[in-house]
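In what follows, a structure is listed as structure tokens, so that the remarks can point back to it.
What you see is the complex with one protein chain gone and the rest in place.
Let's look at chain A:
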């Protein structure tokens, strides 16, 4: 069963929540996954912390540092994810992170273990398209892992079509210029035009909008232009001072998904 395809076929206005593995404390990974899904999250994106996350803003830089200081690394993460499918049987789960830790772990072994614990796909923002096609695609496919690619307002149509043809999950529409968790108000008019331009391309993959989506209003607006949205930094911020992180995460998701 393709959990990603099934989710997009059976639901509308999908909420993909990102959180950093090992944050706020080392063993929160599985309890958070379970709480997020039970509260209504439709897709989970689990961040593999990295010392130098170039595409991330201060919030995820911070959660990554804390997670690393807590002792999170790929062997620990895969150990924790042994319990993933018992906690969230149906929900698509993606691992998001940077290429270097994956390279050091070994790409083949990384894919093997990810598939074995029930991960559906990977988001590696600094893995370039050419490198993916030449060196990674085959390994990903062999283990049934779907690659998710980012599209930005500057991505050319030719390149969008190429990314669309290579993807079997969804396309990650970066909402505007900037790293994750941006706080400056984007140019709403330019953004609408960009979303409409992408919608007009009639791509084969569904789209989720991410970067700077922080609340229910932002989520609802994004759902007007795509199949759903991705929220990360705002969730991490909510967990910062939480005494009960899973309960806080559930409260956050219910706030986004409330009618």
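Note that in this section a residue touches a chain if its C-beta (ideal position, glycine included) is under 8 Å from a C-beta of that chain, and two chains touch if they have at least 3 such contacts; residues count from 1.
Following the convention adopted for this analysis, contacts and distances are computed from a predicted model.
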Name check vs UniProt for the chain missing from the figure, options "Tryptophan synthase beta chain", "Acyl carrier protein", "Glutamyl-tRNA(Gln) amidotransferase subunit A" or "TRAP transporter small permease protein", returns "Tryptophan synthase beta chain"
Contact with the hidden chain (one of A:26, A:99 or A:115): A:99
Which of A:74, A:87, A:114 or A:147 touches the chain that is not shown? A:74
Interface with the unshown chain - residue positions in chain A: 50-52, 54-55, 57-58, 61, 65, 68, 73-75, 98-105, 125-128, 130-131, 149-152, 154-156, 159, 174, 177-179, 182
